[in-house]
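A single protein chain has been removed from this complex, and every other one stays in its place.
Let's look at chain A:
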Amino acid sequence: MIDLAFMGDTAQALLKGLPLTLELFGVSALAGLVLAVLIAWMRSGGRVLRGLAGAYVFVFRGTPLLVQLFLVYYGLSQFPEVRHSFAWPFLRDPFWCAVLTLSLNTGAYTSEIIRGALAAVPAGQVEAARACGMPAALLFRRIIAPVALRQALPSYATELILMTKATSLASIVTLKETMFVAARINSETYRAIEVFLCAGAIYLALNVVLARAIALLEWWLSPHLRRPPDALPGLDTPLDRAVGLEGPRLSGAPRP
């Protein structure tokens, strides 16, 4: 039933939409991250700043991305004031409308991830650093940032994966990215299974790469969680084994 030659052609056609998908993802993820840091900073500020940041997060986390995209793309363009404003060359372009919406959306979620990660830094560590007389900048660089970053990475990986998939919504504002090409091939051939299997596989492959890359970053940032190497007995291995208290054991045998 599934025609492999057709799937090959479809995959090739879909890959033509991949650069735009990646571009949407890259630009929005970067802009969203900058925005998120700003929002997280605002949430630790005065009452007005905190209120503004809270309202933004509330609105953008509480409404569907699809609604936001429709409002930005079709909604704003209804107002002649917008069409005659300095922002129109930017808002006229579906690409920038999609980037704007995706960044605003991911910015709201990511700011919450950052806020949670900062809150999870143990108060005792901060107090200890203060007691040692660390200045604020050093405290942030040495204690808060490293702990918060490790804390945030797993959730941020999930957010980035959600973002990759969210770029497919840009197809409804005429952007010819992977999902748009898939929908068009489907409406021309009516072979939904082959077409959407291919599209799904492309997003899956993208996310495998993304998830592995972040896992690698996590591994690199968390040496203390890694399994100690076996190669240097007496240096890294626990004392009892280094001095041979266990008696002879076969190399490669499972550790206790």
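Basically, a contact is a pair of C-beta atoms (placed from the backbone, for glycine too) under 8 Å apart; a residue touches a chain by one contact, two chains touch by 3 or more; residues count from 1.
Everything below uses one rule, namely that contacts and distances are computed from a predicted model.
Asker: For the complex's missing chain, which UniProt name, "Heme exporter protein B", "Transporter substrate-binding domain-containing protein", "RNA polymerase subunit sigma-24" or "Protein TolA"?
Answerer: Of the names offered in "Heme exporter protein B", "Transporter substrate-binding domain-containing protein", "RNA polymerase subunit sigma-24" or "Protein TolA", the absent chain's UniProt record gives "Transporter substrate-binding domain-containing protein".
Asker: Looking at A:83, A:130 or A:212, which residue reaches the missing chain?
Answerer: Residue touching the chain left out of view: A:83.
Asker: Tell me which stretches of chain A touch the chain missing from the display.
Answerer: On the side of chain A, residues 74, 77-78, 83, 92, 94, 172, 174, 180, 183-184, 186-188, 190, 192 touch the unshown chain.
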